[in-house]
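Report on one structure; see the data block that follows.
Every protein chain but one is kept in place in this view of the complex.
Here the chain labels run A and B in written order, and each chain numbers its own residues starting at 1.
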């Protein structure tokens, strides 16, 4: 700033180039950002099962398929499809809460049934955990069998937002 | 700015720190950006089925598994696997068009068959809806049954652009 007049110019120049740089940044940032999620974060189970409890990537929590495992880890809860379904939703709620999330974060599920005839019974329990208008996208099918002889396995994706 | 000489220093300091901050921002922005998609957008069905038509998250449209439901909503279209498959593709096309998308946005599918012996017949109809070189990634398996006694259920993911 050689004198009072030119001082004004020297000070205003960075303003213009900063504005231009900010505009470019704002336009340019989104493209590389979306293509490069951070590395997956694994949430291992505390036992020796060959899968994680969940893995997070790109704002999605991928939960392993859940069955109605008893709290003591020794097999399934008794009572068949309905109590297994309630236990699945309870455990999934716990898994989500441990990460500050609720069942309303779930947006996509896959329903694996030991007997497709139990589809209506499963639905009756399942919907009670969601708000109408907020049901996850979903597929369902009958299998020839599930781990530990479970009646149902439920795999969900949740928004880790 | 105590005098004309020091004025230059006072004005040039912000330049350097702004440049450094912008450089840091440009490097830092992508990482948090990719980890934080906006909240899922639910597209509910107009009936009382326990699942959404589709849910969008992070630029992916997660479509519920589709079966060959008749336009009147009362069961399946008649004619077995091939007409059910055509109906599925037609409905999926409608669902996608309602969001400004086409079947070319589909990039991942899961094929659930009532009878794995119908895999070749399913494929013959299915491929006619896609361009060679643009077939979605896919898995397929035989089930013991599907909702409403369908011969096939198709679940797809589409790029929401």
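Here, a contact is a pair of C-beta atoms (placed from the backbone, for glycine too) under 8 Å apart; a residue touches a chain by one contact, two chains touch by 3 or more.
Quick caveat: nothing in here was measured; it's all calculated off a predicted structure.
Student: Could you please point out the chain A residues that touch the chain left off the display?
Tutor: With respect to the unshown chain, the touching residues of chain A are 1, 4, 7-8, 11, 14-15, 18, 22, 25-26, 29-31, 33-37, 39-40, 42, 44, 49-55, 57-59, 62-65, 110, 112, 143-147, 153, 155.
Student: Mind pulling the chain B residues that touch the left-out chain?
Tutor: Looking at chain B, the ones touching the missing chain are residues 1-4, 7, 10-11, 14, 18, 21-22, 25, 29-30, 32-38, 58-60, 107-110, 115-117, 119, 123, 126-127, 130, 132-144, 157, 159, 161.
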